[in-house]
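Since the structure comes first, as structure tokens, the remarks are kept for the end.
One protein chain is absent from this view; the other protein chains keep their places.
So that you can tell them apart, the chains are marked A, B and C in the order they are listed, and the count of residues begins at 1 in each.
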Amino acid sequence: MITYITQKFNIRYTETDQMGFVHHSNFLNYFELARIEWLDKIGFSYAAMEKKGIVMPVVATNVNFISPAYFGDWLSIILSMDEMPKARIKLSYKVINQESIEIANGATTLAFLDQKHQRPVRCPKALLDIFQSL
Amino acid sequence: MITYITQKFNIRYTETDQMGFVHHSNFLNYFELARIEWLDKIGFSYAAMEKKGIVMPVVATNVNFISPAYFGDWLSIILSMDEMPKARIKLSYKVINQESIEIANGATTLAFLDQKHQRPVRCPKALLDIFQSL
Amino acid sequence: MITYITQKFNIRYTETDQMGFVHHSNFLNYFELARIEWLDKIGFSYAAMEKKGIVMPVVATNVNFISPAYFGDWLSIILSMDEMPKARIKLSYKVINQESIEIANGATTLAFLDQKHQRPVRCPKALLDIFQSL
Partner (left out) sequence: MITYITQKFNIRYTETDQMGFVHHSNFLNYFELARIEWLDKIGFSYAAMEKKGIVMPVVATNVNFISPAYFGDWLSIILSMDEMPKARIKLSYKVINQESIEIANGATTLAFLDQKHQRPVRCPKALLDIFQSL
């Protein structure tokens, strides 16, 4: 299992709603920034992959909301990958706040897509090589 | 099983991302507008319930993304409720476009929360009565 | 001066913030949906123009926030265009709620851009023709 802990990040004011805590839809964006930061840290640029015509759409997700996250909190995300990706990559996430309280957990499954031909492809070899070297 | 089909709504430009279709996080907002429109249509105002101090945070969700939704598309959502709510309410959603192509499906589980005391409560009787009359 | 009033639309829950009303950044999205609805109603598809390679980035905007907009409110937007567009198009907006209370007003200036060459172009003739026929 590969694990990564993101940098801490602030909740943005616009992410709160009138219940007084972070609106649940933002956690999908938090998961996304976690995986992009992780890919970047292990030496794989998501932006560069896209320039070569491969995109990674999310095909499935689930989230459990455990405790509210408030404006003023700092969050970080523990990302993990259990299995080497083939046509798809599944990542799990646990969001914690500055007191290590679990805020949410969840998972996303992403496909690799040749954008020009709108056709699924396998995980790029360059990325697999990085995973195997970790 | 109770079922409702929302009005058609346009995709907003800001909801697309550079892959060229709707960013996946927006579907949680689409599910939300579907359930609020549904509650309103069956005669239950979500805004009025909140004024009485009861809020409905999402406690769990899952989404499957089947086909991309493009700017210019019209979407509508088929909402369904299989079971009468007790402490929680589970709703399912199927998002289709103007050609009846399935774009996504998923579910949300919501709790009922007494906002002042931050304490879970049961589904308001007024809402249960409406459900039983449908 | 050309004027158009949009259909009424609901405030989305996710658009509120913990102050209890709509977060100010959403008004730029409201202005956007107003101008896209307007173009559509006068017979000009923004989506079709984009497929021909012309996009309309916003180059400047200003907004005045007059009264808060609350979840449960219905908004509509009075859009107006004072001058025929050349290289740029300037539109003004007035957002009102269900009681005709003014919520916000503002303006956006948009350019026409040849996306492939990333070069400014003049307003498409097809669009000018429609404006002149109004």
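Going forward, a residue touches a chain if its C-beta (ideal position, glycine included) is under 8 Å from a C-beta of that chain, and two chains touch if they have at least 3 such contacts.
Computed from a prediction, not measured in an experiment: that's the story for all the values here.
Asker: Which listed residue (A:47, A:84 or A:101) would be found touching the missing chain in the intact complex?
Answerer: A:47
Asker: So one chain is hidden, and I want to know which residue out of A:36, A:107 or A:130 touches that hidden chain in the complete assembly.
Answerer: A:36
Asker: Touching the hidden chain in the full complex, which residues of subunit A are there? Just list them.
Answerer: 10, 12-14, 29, 32-33, 36-37, 45-48, 50, 70-72
Asker: What does the interface between subunit C and the hidden chain look like in terms of residue numbers?
Answerer: 18-21, 24-26, 28-29, 32, 50, 55, 57-65, 68, 115
Asker: Against the chain that's been left off, what residues of subunit B make contact? List them.
Answerer: With respect to the unshown chain, the touching residues of subunit B are 13-14, 16-21, 23, 25, 71.
Heads up, the rule we're going with is that only the chains that are shown with their structure count from here on.
Asker: State the superposition rotation angle between the two copies subunit B and subunit C, fitting on C-alpha atoms only and giving a multiple of 5 degrees from 0 to 180.
Answerer: That pair's rotation angle lands at 180 degrees.
Asker: When the C-alpha atoms of subunit A and subunit B are each averaged to a single point, how far apart are the two points in Å?
Answerer: Those two chain centres are 24 Å apart.
Asker: Approximately how many whole Å separate the CA-defined centres of subunit A and subunit C?
Answerer: Spacing between the chain centres: roughly 33 Å.
Asker: For subunit C, what residues touch not just one other chain but two or more?
Answerer: 13-14, 71
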